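My structure is below; once you've seen it, I'll send some questions.
Apart from one protein chain that is not included, each protein chain of the complex appears where it belongs.
Which chain is which? They are A, B and C, in the order written, and residues in each are numbered from 1.
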Amino acid sequence: MRPRYSALSLLRHAVAETPWPRAWRVPDPKPTYDVVIIGGGGHGLATAYYLAAHHGIKDIAVVERAYIGSGNLGRNTTLVRSNYVLDGNTQFFEYSMKLWEGLSHELNFNVMLSQRGQIVLAHGPSQMDVLARKGNIMRLNGIDAELLDRGEVIKLLPYLDHSGEARFPICGGLFQQRAGTVRHDAVAWGYARAADSLGVDVIENCEVNSFVIDGDRVRGVNTTRGRISAGRTAIAVAGHSSHLAAMAGLRLPIESHLLQAFVSEPIKPFLDHVISFGAELFYISQSDKGGLVFGGHIDGFNSYTQRGQFPKVQTVAECAVALIPSISRLRLLRHWAGIQDMTPDGSPFICRTPLRDLYLNGGWCYQGFKATPAVGWCFAHTIANDDEHPLSRCYSLDRFARGRELDDYGVGNWTYKQ
Amino acid sequence: MFDRKSAIVGAMSPHGCNGADGHRRVRIGEAIGWDLVQIAAFAATSLELESTLRSIFRLDLPTNTGEVLNAGDLRLLKTGSEQYWIVIPDGDDLLRDLVVSVRPDVGAVTSLSHSRTRIVVEGSAARDLLAKGIALDLHTDVFVPGRFAQTGLHHTPVVIYRSGPSRYELFAMRTFALSVWEWLIDASLPFGYEIVAVGRDPLA
Amino acid sequence: MTRGPSRVSTGGRVDRSRPVEFSLDGRSMRGFHGDTLASASLANGVTLIGRSFKYHRPRGFLSAGSEEPNGLFTLGEGGRREPNIPGTTTYIAEGLSARCQNGWPSVGLDFMSVNSCVAPLLAAGFYYKTFMGPTRGAWMFYEPFIRRAAGLGRGSYERDPDRYETRYAFTDVLVIGAGPAGLTAALTAGRAGARVILVEQDLLLGGSLLLEEATGPAEAWRQHIEMEIKSLPNVEIMRRTTAQGLYDDGTVVLVERREHLRPDPTKGEARQIVTTLRTRAIVFATGAIERPLVFANNDRPGVMLASAVRSYLNRFAVACGQRMVIVTNNDSAYSTGFDLARVGATVIIADLRREIDQSLTARTEALRIELVLGSAIVDVLGRKSVKSVIIAEAPRLSNASEHTRPAKGRKVDCDLVCMAGGWSPVVHLTSHGGIKPRYREDIAAFVPGGYARGQFGAGALGGSFGLGAAIREGIEAGRSAAASCGRNMPPNQLSVLAPNIEDAVAQERYRIEPIWHLPHRRRAKAFVDFQNDVTVKDLTIAHQEGYTSVEHLKRYTTLGMGTDQGKTSNINAFAIMASLRDVEIPATATTTFRPPFTPIAIGALAGRTLGRHFRPTRRSPLHDWHLNHGGEMIEAGLWMRAWWYRWAGSDVGSAYIEEMRLVRNSVGISDISTLGKIDVQGPDAAELLNRIYVNGFAKLLVSKARYGVMLTDDGAVLDDGTTTRLSEFRYFMTTTTAQTGEVMSWLEFLLQTAWMDLQVHVTSVTDEWAGMVISGPKARAALELALPGHDVSNATLPYMGCLEIDLDGVPLRLIRLSFSGELAYEVYTPADFGVRLWEHFLTRAAPLGIRPYGLEALASLRVEKGHVAGLELDHRNTLDDLGLGKMASKEKPFVGCELRKRPSLQSSDRWSLVGIECLESEKRLRGGSILFAAAESIEGHGRGYITSVTWSNELEKFVALGLYQGGLIHEGEQIVCAYPLKGEQVKARIVAPMFLDPTGERLRV
Partner (left out) sequence: MCPICGERDYTEFRYGGDATKPRPSRETADPKVWHDYVFLFDNPKGLHREYWQHVLGCRQWLVLERNTATNEPGESRLARMDVVTCEGEPK
């Protein structure tokens, strides 16, 4: 049994200088497991945890080709919120928000959920109407939301460009107080530690190269560390879903695109909220360490390189200065990119696949981090019961064939514009 | 008849501003009094259009996109594999002639005279000025005087024609022209600039 | 004897004839032109310049370059305030004001240093283990404290008054770094005839040559080469310019800093300039950075890198101390000792190695330097400055772990400690493209793992730590780079490049014994990452807990995540982790190098693209007229449009109602120049239209217009608009303002990738034509007044008819269409005539009371008429949703015709277009309201929502368009419009989406 983390145990260790135990073991893969989950990101690890904690399946391996959290989990802008407008999305993301609210306790690992509030800005009356619709839907689903007029935004965020110089004047915004940020890496480590203590094998540096397929059934995976047989196999590899699906002979409604993220040098508290620009896709918050963390739109073409194009860096900087003129003198410290599954409607998949015993979670576009706990919850249900969870039933692969797209932003059928 | 009113007429008051070193190293102005016609072949008619044009102009057409043919006060720009722009002094009857000579099943003739604003930039800092916004290698060996390119400036499409070693003409989209103009003036600040009304006869 | 640093009276490369006043923490000080803030502070005897991040330990400068972790200042005031700026790369200028950071009330007396006492609690990852109780939201209570403690300097909320520029540049060869390798590379490539750009982050060229005495032969050579390079017109030298990142396609981003020139923004002088450079070849000559050694209290002010101490002496004429102890594991530190001894300092060298080169021993003897082989510093005494050190026997092997007990040592008084832990090549840029660095055992350092095509490396970057090698490699790299651009140079021209100066500078054979960590007392702190206060203890904890991959190590301890990005710390940490894990260093590898090389002002990246110029503004030809005649403007995408006019009211709410009244009762004129317009020409133009519009276009007659809707392949509505047949082969298409670009690209896509057989050409003529609509019962009368002599009767110009006329030499296109539901004419004229024509209508039709109306009225009139636009034309909606299903042709396939038939899209449950009328006279309808059936409980997603609302003068109530489940099946039913954001519920009724003139009599008169 793992010792619990608490202020007291911290003090005890400090005084006695007893070494802390490993947060998770370093197991070698066993030849066979009940469930093999591919991908040690937030989704894979959360799924393993909920399977073990709530479905009584403990013989699980999470196989990760590099280190856990090395994918998008470790490189996202850490925003969590539940301001969605479409039936299905609203409930799913609010459920995730509720799980976030109890997660540090559930995992006994401080994931630093900071519900500092998010403001989505509007720059014209029709954008205000779009936000109003969203806010109304949220309220009607028991989610907190407030519509701010221009004066209220000025009061809350006086440092935005409210002057006559602004190219797109701010006329209001939608505020969700419960939205905020979570310490991303802690999510990987917290779930891994909790899953590990329930017996899950978290196997790093183990890349899946192909599936073991028997007729229409998947029976395991071949990895860089050998074959691992599995009763059920689950894909949770974020930007690499197509790549894995191709190994199983499947084509998906997914293109992999680059999304960049940016962090400034650390400064004293500067922004106390998460702010989303309305004129273009741009969002910013400040990490607890002091860096301003921000991001924009995908680079716009498919790529697996995990590094972005410079013009996008400039675009994002332009948005930053347009929104917060005084950010001009603060400095960009580092920027990087993640590989995102982009789908034609901007919504994900948590579902069974045409192959038996193979399950897919992918297509997360911009929103997979906030979804992490609910993904784990629903995907675990799907794997355990070979059936979709009611909350994620809308995220099926056949929704395009049926005409049941979930395009929350009304962007239209372009993966690269979603 | 109504007079033509340029998109940037409001910004055209002749004035200038010295640069940091006390000089005015660019001159900027608008060229007016010209017409622009686009002629494009259809998928299967490029050869036929070419021969029609050759017979109208009695000249060999440029072969590559980016090349320009100057003939008197007419200028012909090859803007695509089957597409040309013709710039002529306004009031010239050529447009009417073209509409008649290019059969509608051979080519599309579109007047674009009002769709572009033609801005002239010249001076020792002209290249440095344009390099702030145009992602093209403007080195004289590469972007040779007499050539043009279709490119972008400040997120808007522009055609840039190099009419001399340190003289450029920009065809900016009319609706964006004032934005482009303001951008140019602001970008000129460190070099020092002089706004000149270039006026008619831009082809001199 | 003075202790601590001071200016020496001769030498250096500062200009003693140009004194510069600056202030540090409010104290006025003097330095010289050419000084950095760091050298000038040291010259003024300042050693304590900051407090550390977590433990608030006193700190001084570690380095003399861009790798500086400690010496960060807040510069400037107000909108110019700028935190976290390294003093080592900031040149002082008259009036510069700098403040130390992270100490309260001052760095000398810092109350937060109590953190040091609870240090054991603050070890790596402590926050993951606590702050979770007592309630679930506990973190929200603790977080503000943590946030306040974190962060380094403080940002300003004021607008930055300075100016930044961005530009593009192109070259054949880019040489990064102007040390001996870069200088020779640039000269060689330049002589070969290539276009060359040489960038150097420093103000002076020379790189490590600047460490040499300012009067020696190295300096003469440096100046000679510089002159040679300057004589080449094809080589551009960019000083003070950092190559910040290498991107795809040979793109390198350069940032030039000019703040030391005190640029004046009102004169257009930029503070910083960002260049996006496209280059065909790159020579990396970025040199190497010296690294510290890890021992107890190695962070005390006065503990510095040996090369930095040499730089302060020879470049800035500052002796960093009078009594120094050098601790080294390699040869390079000796020159620092020699040079300081020469200016009279007492020097002791503790070399971790047991054997060193003869020549070094000889020179130490000659200079009376005490040399203690096989020894190390195991502790530093003194808090705010170094007082003494303990020297003890060095450990034998490199895998010294934390718990090796230090041997008993000897205490030596001193005021300066120099660390020489070996050199780390600056591989950053070489690996931005994804090439991982490779570990070289012999020099105990990572070097570039390879070079992509067109890329070359030279000098210390590749691990060649000697001057001769740097020059040789520089020449070779310059030659190859030029050759890769087709510029070949005969080798015999090279000899002149390298006068033999190798003998002139100290011959250095680079020998290193990699000892990464020196033993120390259990409780003492030995720092690995100075900026983020990561100690050996933290590495040990990370190791115990399993955060052992370098990436986890980094994220768990924050190692290398500061403003210096671990330039001095990473390798030490990786090596120590490797020894804890008992693996070789190559097995641990490095973390990922990411741009930028040094932090870049965000404003510099934005350049001039800010404020009003954040995005270009698109203006109608009538823009100025609106402004001058009481038009209030509003942004619509990139366009500015006239929203409402002052003649009609004092705010939008009152004005649009008045403007609507005008149109319904007499006649108004509105600017529709923003509509997308496409010239469609060719024998197959009709066929193209027929394929992309859902309704038939093949049979449209000349001089007739037709409304059409187009879909995307998935069956959702892409756009709507009217297309007019001008002649047999020519059509004039209009699109919505928002979708113009999209429609144009889509037509081009289909024509160029799929329907190449169609003889059609499309051209955007949006900018060519000004457009205006004259609308209202008196519209025809207005035309008759304005266009005397032209027949615009119902017979000549019927509804959906088009007339091209010539108004005194000005071409006009009159198309009789109606968006408002009234008799209306769209009039198009070439854009330059737009204002005149508009004024013409206003004056000629003045007797009828014609006035302009704006976007709000335009959009509201159409709501009353039930036309879809804006929020109804959402990419989620199908034809049927918008009540337009009947338009779809059954005779022909059209784009989207298959996928619109997908089962769910055909379901009768879809939310589709309805009209909504308000049933409560004292209340209003609002866009974004959620719709419920009467008596249904108000929760969940409802049955639809309101898209657009207007007050209807005719009906004297609010009416709206919306989408409702099942649509008009529910016509006549009462509903509730809920707007919980304002706590409102309004009763309303579903009606047909056409509030007036359902038979269209008005528009046909």
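The rule is short, and it goes like this: contacts are C-beta pairs under 8 Å (C-beta built on N, C-alpha and C of every residue); 3 or more make two chains touch, one makes a residue touch a chain.
The structure presented is a predicted model; accordingly, all values stated were derived computationally and were not measured.
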item: Sole residue of C:M633, C:L899, C:I930 or C:V949 that reaches the chain not shown, by the stated touch rule; value: C:L899
item: Residue in contact with the excluded chain [from C:G434, C:P777 or C:P811]; value: C:G434
item: Which residue of A:E255, A:D288 or A:E388 touches the chain not shown here; value: A:E255
item: Those residues of subunit B which, in the complete complex, touch the missing chain; value: 43, 65-66, 79-81, 135-136, 149-152, 157
item: Residue ranges of subunit A at the interface with the undisplayed chain; value: 240, 242-243, 246, 251-256, 300-305, 309, 311, 344, 400-401, 413-416
item: On subunit C, residues whose C-beta touches the chain left out of the figure; value: 168, 248-249, 278, 434, 691, 713-714, 745, 748-749, 752-757, 893, 898-899, 901-902
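The rule is simple: only the chains that are shown with their structure count from here on.
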item: Centre-of-Cα separation between subunit C and subunit A, whole angstrom; value: 22
item: Centre distance in Å when subunit A and subunit B are each reduced to the mean of their C-alpha atoms; value: 49
item: Shared interface positions of subunit B, touching two or more other chains; value: none
item: Touching two or more other chains - residue numbers and ranges from subunit C; value: 166, 276, 607, 609, 613, 615, 617
item: Touching residues (chain side subunit B, partner subunit C) in the complex; value: 1-7, 10, 19-20, 38, 40-45, 104-105, 107-116, 128, 131-137, 139, 142, 154-156, 173-176, 178-180, 182-183, 186-191
item: Residue ranges of subunit C touching subunit A (in the complex, touch as defined); value: 79-84, 120-121, 123, 126-133, 136-137, 139-140, 143-144, 146-148, 150-160, 162, 164, 166, 245, 247-248, 251, 253, 274, 276, 432-434, 541, 544-547, 549, 551-552, 555-556, 558, 561-563, 565, 592, 594-596, 599-603, 605-607, 609-615, 617, 634-636, 712-716, 718, 870-871, 874-876, 899, 902-906, 926-930, 938-942, 945, 947-948, 978-982
item: Residue ranges of subunit C touching subunit B (in the complex, touch as defined); value: 165-170, 195, 264, 267-270, 276, 278, 607-609, 613, 615-621, 623-624, 639, 673, 679, 681-684, 727-730, 756-761, 763, 765-769, 808-810, 830-837, 840
